[in-house]
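Once you've had a glance at the structure underneath, I'll fire off some questions.
Every protein chain of the complex appears in place save one, which is left out.
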Amino acid sequence: MLQMLHVYKSYEPGHMVLHDINLSIDKGDFLFITGPSGAGKTTLLKLIFLEERVTKGQILMDGTSISNIHPSKIPHLRRRMGIVLQDFKLLLNRTVFENVALSLEILGHSKSYVRKKVMHTLREVNLSHKFKILTKRLSYGEQQKVAIARAMVNNPFLLLADEPCAYLDSHSTHEIIAIFEHINAWGTTILFATHNQKLVDTVGKKSVRLNQGRIIN
Amino acid sequence: MLQMLHVYKSYEPGHMVLHDINLSIDKGDFLFITGPSGAGKTTLLKLIFLEERVTKGQILMDGTSISNIHPSKIPHLRRRMGIVLQDFKLLLNRTVFENVALSLEILGHSKSYVRKKVMHTLREVNLSHKFKILTKRLSYGEQQKVAIARAMVNNPFLLLADEPCAYLDSHSTHEIIAIFEHINAWGTTILFATHNQKLVDTVGKKSVRLNQGRIIN
Amino acid sequence: MIHLITTGSIAFSLAILGAVLCVFLNVDDLVKKWRKEVSIVLFLEDNLNPSKIENLKTKISEMLEVDNILYISKEEALKRLKTQLENQEGILEGLETNPLPASFEIRLKPPFQNIQSIRTLVQRLKGLSAIDEVQYGEAWIERLTTGFRLIKLVALAIFGLLFMSTVFIISNTIKLAIYARQEELEIMRVVGATNLFIKTPFYIEALLQGLVGALLAISILFGIYRLFVSKVQMDSSSISFLPSDVILGIMGVGIGLGLFGSLISFRRFIRT
Partner (left out) sequence: MIHLITTGSIAFSLAILGAVLCVFLNVDDLVKKWRKEVSIVLFLEDNLNPSKIENLKTKISEMLEVDNILYISKEEALKRLKTQLENQEGILEGLETNPLPASFEIRLKPPFQNIQSIRTLVQRLKGLSAIDEVQYGEAWIERLTTGFRLIKLVALAIFGLLFMSTVFIISNTIKLAIYARQEELEIMRVVGATNLFIKTPFYIEALLQGLVGALLAISILFGIYRLFVSKVQMDSSSISFLPSDVILGIMGVGIGLGLFGSLISFRRFIRT
């Protein structure tokens, strides 16, 4: 479903952040991307949701290249994905509910559907009791859960999660992993970037290890 | 050196986030504050560096109460502390060097001292090769290290670290712990908030566990 | 808070724009009134018979430039001179015959109330028979014309400066307002909102801000106008408020500025 062919990425001329990445991800995969700080995990995910463009190489989605896709098409692609960013990117002055609902509203769903679906997703991440609270009044762990809920609520075909459990205790982390496994079983492909090798070992899914921009296995 | 006597904190009337916290921290202590997401760890630290005021109770520093200290005295107190916040609070459009130097500049140190000391601290956290780079061009793990460097650079008598290793792999985490142990040995009191119980167990220092705003042991 | 600032800036800018417009429109009215008083006097030869005079009157009144024509007989002229001389009427007491000529007083249609038109008309009038002399206060008309040009230039300069400033200030206020909300825009983009979805609320907001700003501006102006009229104890007929089409225009400019401001700002702040 998603293929990276000889992908290179540099932010500044002369300094490659990703080197010759080759990756093939099938529909329904659950893939961990591991590696130390600065390895290029976030960059790899950004290339997939087109926040950044590849410097060299090709990214194919369902067989067609997205490397040169027109900017106006990007929103439509992103709507079908779920994205958890390392810095959450939540609207801090809106309520938890509004943040999660945003993903559905831009798809034009009906109010009643949005309400039902958002509350259901918030219940899954144990935050339904705080749906009315302004997001800035949550602890960081709680904010991270909101970000996860927003990424899941639109039943994405692809979920990109960048360190989604960095601020969660091990109990919450395993709850989230269980949810991810559940939606993965329903067909969502998951890419999960983390520096936590132990977590990857515990969950026991496929993983790719990055180091200094290269895949090492 | 630092005492909390029957401290309560609520952000909104009727909802206590911290309940009857009693804590006594001696000079040279290295204390972990653990607890799940939303337990009140960040709130506890914010009370100490006076980002928030206690709702009830007293906080004594070196025997004198800081609960009713005049706002104009707060900066002087903070300058002697080191603070690593969960969201880093770095100046993203300045270089790594400038961010770390800030802590020293407000103390009025000479340029040459600032340069020497900043570069020394960056070397400790393995970031000296990136001192000239704009902070927004760093990965999150690297940004976290900058925040740690900024908190240490002024030889604080008290270091407050809120999840300082959330974005660091286990290797970097242990490097940072080692640095903390080192400055702790030189006299800096350390308060380290984390949800990572395993880390606390590995390091084997004193710890206090919070749950729903109460100390449980 | 940002909404308040933007709306307030629009309101204030438009209020000034409106105030200057109001002053200039009133000055323009005054100038028009003055111009109406521009007249040409034709002194007639003595002893013309009445039908000749009637003929001449019809001929002149049919000229394109002429708005109306008034016949002043010798007796009328003497009466006028008497009032003009005020306290020195004694001077006329010794007269036996009336030395003053009869005359036509001609007023012109507005488009011809300028020095060029008057000169060509005078040339034609001088060619008529039975006309002794043509008087038209050349110096006064010339001074008035220069005055008009001056006022128009000042008006244009101030208005241009004002308009540029208004556009500059409003568009920049909106730019800053958007800048302050950049984070929000970025988040919208991350979750896949289209540009249209992101921009529409901003445009609606800008439109409303422009409208509310314009209404506020007009209210402020009207308040000042009322105060002004009551302060100088004049009936409101001598100073008029902005005509309704100018008011509509101000509202249009307000909305336009709001939208234009957002448009410019978006081009700068939204990448992709």
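As written, the chains take the letters A, B and C, and residue 1 is the first residue of each chain.
Methods note: a residue touches a chain if its C-beta (ideal position, glycine included) is under 8 Å from a C-beta of that chain, and two chains touch if they have at least 3 such contacts.
On a predicted model such as this, the values are computed, not experimentally measured, just so you know.
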Omitted chain's touching partners, listed by label: B, C
Touch with the omitted chain, as defined above, among C:99, C:201 or C:243: C:99
Among C:71, C:112 or C:179, residue touching the chain not depicted: C:179
Full-complex contact with the absent chain, from B:15, B:76 or B:132: B:76
Touch with the omitted chain, as defined above, among C:25, C:48, C:158 or C:208: C:158
For chain C, the residues touching the chain missing from this view: 2, 5, 8-9, 12-13, 15-16, 19-20, 23, 43, 81, 87-88, 90-96, 99-100, 133, 135, 146, 149-150, 153-154, 157-158, 161-162, 164-165, 168-169, 172-173, 175-177, 179-180, 220, 224, 228, 231-232
Residues of chain B (touch criterion as defined above) contacting the omitted chain: 49, 51, 71-72, 74-81, 83, 85, 89-91, 102-103, 106, 150
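Throughout what follows, only the chains that are shown with their structure count from here on.
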Graph class of chain-chain contacts, one of line, ring, star, complete, other: line
Greatest separation from chain A - chain, by CA centre: C
Chain with minimal offset from the mean of all protein Cα atoms: A
Between chain C and chain B, distance of the C-alpha-averaged centres to the nearest whole Å: 69
Intercentroid distance (Cα basis), chain C paired with chain A, Å: 64
Whole-Å separation of chain centres (CA-atom averages), chain A against chain B: 29
Chain B residues counted as touching two or more neighbouring chains: none
For chain C, residues contacting two or more additional chains: none
